[in-house]
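With one protein chain removed, the remaining protein chains of the complex are shown where they sit.
By written order: A and B. Residues from 1 in each chain.
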Amino acid sequence: MKIAVCLKQVPTRDWQPRLDDAKTWVREQDATFEMNEPDAYALEEGLRLKEQHGGEVVVCSAGPARVAQVLREALARGADRAIHVEGGPFAGAGSTDAFVVATALAEAMTSEQFDLVLTGLQSDDQGFGQTGVVLAEKLGLPHATIVMEVQATPPALRVKRELEGGWFQWVSMPLPAVLTIQSGINQLRYATLKGIMAAKKKEIRSVAPSAAPVVKITIASLYAPEKTKKTHLVEGAPAAAAKELVRLLREEARVI
Amino acid sequence: MILVVAEQRGGKLNRATWESIAAAQQLAAGQPVTVAVVGAGVASVAAELAAAQVQEVVTIDAPALDPYTPDGFTAALAQAIDELAPSTVILPHTYQTRDFAPKLAARLDRALVTDVTAIKGLRAEGSGLGVVFVRPMFQGKLTADVVPQGPAPHVITTQIGSFRADQVVRGSAAAPVRALTVTIDAASIRQKPEAPFQEARQAVDLSQAERIVSVGRGIKEQGKLPLAQQLADALHAELAASRPICDAGWLPMERQVGSSGQTVAPKLYLALGISGAIQHLVGMKGSQTIVAINKDPDAPIFEVAAYGIVGDLFDIVPAMIEALKSPTS
Partner (left out) sequence: MQTLAFWVLFVAFVGAFAAQVATRVRLIAAAPGQFALDGFPGRLQRFVVDVVLQVRTIRERPIVGVAHAFVFWGFLAFGGYTLVECLSGLGIVDLTGTRWFWAYRIILIPFATAVLGGILLLVVRRAVVRPSSLGTTVSVESIVIALFIATLMVTFLLGFNLDEDTIAGQVNWWVHMAVILAFLALIPASKHLHLLLSPVTVFLKSLELGRVPNLDFEKEEVGLETVKDLPKKTVLDAFTCVECGRCEVNCPAFGAGKELNPKTLILQAQEALLAGDKDRKLGAVFSEKVLWQCTTCGACENQCPVGIEHTPMIIGARRGLVSNGEAPEYLGAMYNHLDRRKNIWGLGYDQRQKFVTSATLETFDPAKHDVLVWLGCAGAFEADFQKSLRSLFDILRAKRVRFGVLSKEQCTGDVAKRTGNEYMFQELAQANIEELKAAGPKKILTSCPHCVKTIGEDYRRFGYDVEVVHSSVFVAELLRGDAASTAAPESVTFHDPCYLGRYAGKVDEPRELLSKFGGDVREPERNRDNPFCCGAGGGLLFADKEEEPGSRISDVRFKQLTATGAETVVTACPFCSIMLKGAAQTSATSSPGSPGSNVQFVDLMTFVRDRHAIAKSPDHPIS
């Protein structure tokens, strides 16, 4: 199977973001970067499928030079080669929207004729959750999102989708297809020393997007939300406090 | 005109639709709002929706549209939007919407803003264009004001619970319902879905639980566990525990949360009588909302809890169970 895994490099998940001067993005100079977590699970799934069915895993990412870090990490874990879409809208710092990314990725990936394209369900920074699905549309491939399990028997594909409230659904579709993968569906492997050594010799092909992108979303302003992360200690007599807690969980936190 | 795409399954309306209608009415500011229902045999759902103060309810009813598939829904809605020509399309940000909305937007080559929590900068004309949509970024650490670019329609999905369903303005009379004809080539639908199901509860899989009630040494004795179970039941939650409870055999090992047990990330993690030692913490720190009930105000669990009560869980938990019995206001 020829599998593509699309990765995004995002600021470290637990980094407390600081705003840039324009207050429309974060200060990338202050940030450390890592592979988007759902994409890491997509990569792991891709590597497992390769182990099962043979073939190759090609990782793709769009972004500036620093993106090579996550491509190398993926190669160190077992991906065979990488495609780095860089230049144009991906040259500098700042956010790029899903349409621009998906269009550029689709352009770089079409000629490869992948059997399966995997990506995380959404990114840890912007979190629009669009790139994978837009990519499917641009590639003209069927797709499924928030996938918990993949059963590939080429040319057939059967996947388990996550639905609301503890419901699930199996969906079948023909390969080639695009899947967006849910976090936590497998156990991520670590980069072994041999993998890291081998990664140094693997190919990262640089590709420049051709067309000028049409941006569909701009961020007018980025700011910290009013609520801070302090613990809300509910005071009062037990019965009253309990009642108030239930109310808060229902109305404020909306978890009940 | 603002178009709201309702969600239904098997003839049952997804209540989140009302929130999207509330958002549409806010955005429209007096201008027309249309609601569309997609599926097969949706007449009763349409009738239900007609209670809102909207211009009309349109049904996009075809056998090929049941069950839901992204291919089918994208094709149908693309045609509908083409015909209806709304300035903005609003959907609730459900699992289903997340599955097809980006495809629809790409098909239309139009902007899509997902997971919107508020709308700002409304213009008097009420077309919805030039408006700013507020949504979370960086896992809620920051909030963004986002502006969709390009021509209408813009597609918006509203975060569940951000807009109040009870603020939907009802119509004085039922809105008219009409059918919209779309052509769906069933053969072009590539997905073949099976019936949705809930996981059989053979094995405990805490990692999939949406809500967890977890007990620690504060529960004192095995005989007191039923109290925690009652709270779990009232919350439709799974019961879990910290290591000493499982070591003592009061609960099976599969219910242990921590670095030597399960790692969980539910929407709600309620820690009863758990101090929050680091080996427990690393197993549940990913939970969205952590609630802690503990006698010790210095317990480390309060460092990570969003809500907490310092007190005796034997007083608090029964009161919570009572409070949960009465319905929401």
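The criterion applied here is as follows: a contact is a pair of C-beta atoms (placed from the backbone, for glycine too) under 8 Å apart; a residue touches a chain by one contact, two chains touch by 3 or more.
Small disclaimer: the values here were computed from a predicted structure and weren't measured.
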Quick one: which shown chains sit in contact with the chain that's not drawn? A, B
Specify the residue from the set A:K2, A:H53, A:R189 or A:R247 that touches the hidden chain. A:R189
If I consider the whole complex, including the chain that's not displayed, which of B:A118, B:L225 or B:V282 touches that chain? B:V282
Absent-chain interface residues of chain A come out as 12-16, 34, 187-197
Just the residue numbers, please: which parts of chain B touch the chain that's not shown? 217, 243-245, 247-250, 259-261, 276-279, 281-282, 285, 300, 303
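Please note the rule applied: only the chains that are shown with their structure count from here on.
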Please give the residue numbers of chain A that touch chain B in the complex, ascending. 11, 13, 16-17, 19, 26, 98-99, 102, 121, 124-134, 136-138, 142-146, 161-174, 177, 184, 214-225, 229, 231-234, 238-239, 241-243, 245-251, 253-256
Given the complex with chain A, which residues does chain B contribute to the contact? 69-71, 74, 94-96, 98-103, 105-107, 110-115, 132, 136-150, 161, 190-199, 207-208, 210-211, 235, 265, 267-268, 288-289, 291-292, 302-303, 305-312, 315-320, 322-324, 328
